[in-house]
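Only one protein chain is missing from this complex, and each of the others stays in its spot.
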Amino acid sequence: MTADATPRPGGDPPIPSGSIYDLGYRGYDGPRLGRRHAVGALFTHTLLSCYGIGRGGRAKIIPFVLAGIAVLPAVIAVGLVALARQAGQAGEFITDASPIRYETYFEIVGQIVALFCAAQAPELLGRDQRYSVLSLYFSRALERTDYAIAKLGGFVVALLALVLAPQIILVLGLTLSSPDLAEGLGENLPKVPPILAQAVTLSAVFGSLSLAIAAFTPRRAYATAGIIASFIIPPVVAEIAREVTSRDISRWFVLASPPDVIGATNAFFFDIRPDSSVIAAARHPGELYLVVAALAVAACTGILIRRYQRISA
Amino acid sequence: MTIFITLVDVTLRGLVGRRRTVLLVLLAVLPIGLALLARLGGETPDAAAALDALVVRIVLPLIALVFGTAALGAEIEDGTAVYLLTKPIARLHIVVAKVVVAALLTAALVAPSALVTGLLMGGGDEGLAATLAVTPAVIIGSLLYAAAFVAISVITTRALVIGLVYVVIWEGILAGILVGTRIFSIREAVLGFAGVLAPDAWESGLEAAQAVALALVVVIGGIALGARRLAVHEVRGGD
Partner (left out) sequence: MSGQGAAPAIELDHVSRWYGNVVAVNDISFSLGAGVTGLLGPNGAGKSTLLHMLAGLLRPSAGRLTVGGEPAWRNPSLYRRIGLVPEREAVHAFLTGFEFARMNARLQRLPDPDAAAARAIRTVDLESAAHRPIGTYSKGMRQRAKIAGALVHEPTILLLDEPFNGMDPRQRLHMIALLRGMAAEGRTILFSSHILEEVERLADEVLVIHAGRLAASGDFRQIRRLMTDRPHTFRIRSSDDRALGAALVAQPAVFGVELTDGRLIARVGDYGAFTAGLATTAKRAAVSLYEVAPTDDSLESVFAYLVRR
């Protein structure tokens, strides 16, 4: 350390001469993982932070509570079935009458997913906007579009986990608790493709819709309100439309209601009759709902990407 | 009086003219759109039920929620409330002005929504009576919700979420299940007021006396509570 430029105690003006101290700052010459890794890192980070992993304890409360509630009916159902099997013939009544089955489960868990979206989507997007962190993201190898897609991917996968966890428990539980393993597999395995299809559809639709709404405001409370409104209002509107307007007009309202569309795709994948009277009254072919879902996902993704291309950071 | 007008003016200009106002207008127009479609379809539906479901249960509380929590809450949150607080005016005046503006803006959107929707729905004399009964009721409801939400927004910064929970869960679900809690539901009071004017159409609300009691408690209590909390509201510095 050269003595010249050291400021002396007592406040003497330093004698003019310059030198730079080597305090340990080093440039980095090593390999730089490129854009793909940046996107992957953001994707993983998004997925984990949906469940509060990597953030404080408080951030874990809501997601874990919701996940617990989502999984609980499945655990109960498996328990019931296992008990019922012990009871033999009488038990079959119970298993058949159990309301908790693969096809009905999505309706139960759908509301949990909606709450999860309303709670977590604003967190994912709002915090970055509110604290002006976006400029840090965009000055990396990450493109604006990449940011949007990585967030969307992470969030949809997080929702997938939420939706599939109870279903996996159901499949495993029901298969393993059947007296003959081959029979159990034969009963339950064919259900797996529809489960997966519906899970993907539900996650993609709810996820992209929530993010598209949350992207437009840094205030988390407004985003939460908007997301909840988008899940609550359209079904009510569809219901009222069915009552007050003619069939030809009201049947189209159902397509604008995310919970109803998902309910319809559920019915389509599992090849059952839909529960909701609104869907039944509309009498659309099941494929139409699939198309609508796909279009909705595409539209929301487009809105999300465009928002982040235009946002000032 | 100038003080009151100044406060109203500042609050009004702060609330209107944002992106969210457009969304709220769209929400208020939604029932009207549905009613138009109903007319085009040639049906004459049960106006009261439709109005109840849409306007009273959804449009009114949501619009009141946004305006009510933003009227004072937004200023507290972004720090501009300081300029109102460091003035020689009673905190009560500030709260009253905020409640009035929130109520007026809400009513300005919801009352026409209810009126036009109901008129379009038709339904003959009964339908007309139902519509003419619910319109003043939602105006009163605007005041009730505004007072409640402004008061909550002084107490906590999470007023919007709490208001949402109240509307969706308390009013939406619990009041349907636990009949005794109806006395604490602003929605039931609004339906009760409508029932005073058109008892045949609006049966499900509170009795007149109960509705009036709830209204008085909410308005007076809300404003008083808000004023008291505002008087001891602390503004921390940046340091």
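Read from first to last, the chains carry the letters A and B; within each, the first residue is number 1.
Heads up, the rule we're going with is that a residue touches a chain if its C-beta (ideal position, glycine included) is under 8 Å from a C-beta of that chain, and two chains touch if they have at least 3 such contacts.
Being a predicted model, the structure only gives us computed values, none of them experimental.
Visitor: Can you list where chain B touches the absent chain?
Guide: Contact residues on chain B toward the absent chain are 2-3, 6-7, 10, 13-14, 17, 78-80, 82-91, 231-232, 234-239.
The criterion applied here is as follows: only the chains that are shown with their structure count from here on.
Visitor: Which integer distance in Å separates the CA centroid of chain A from that of chain B?
Guide: Centre separation, chain A to chain B: 32 Å.
Visitor: Please name which positions on chain B make contact with chain A in the complex.
Guide: Its residues touching chain A are 19-20, 23, 27, 30, 34-35, 37-38, 40-43, 45-46, 49-50, 53-54, 57-58, 62, 65-66, 69, 121, 158, 160-161, 164, 168.
Visitor: Under the stated contact criterion, what part of chain A meets chain B in this complex?
Guide: For this pair, the touching residues of chain A are 216, 221-222, 224-226, 228-229, 232-233, 236-237, 239-241, 243-246, 248-250.
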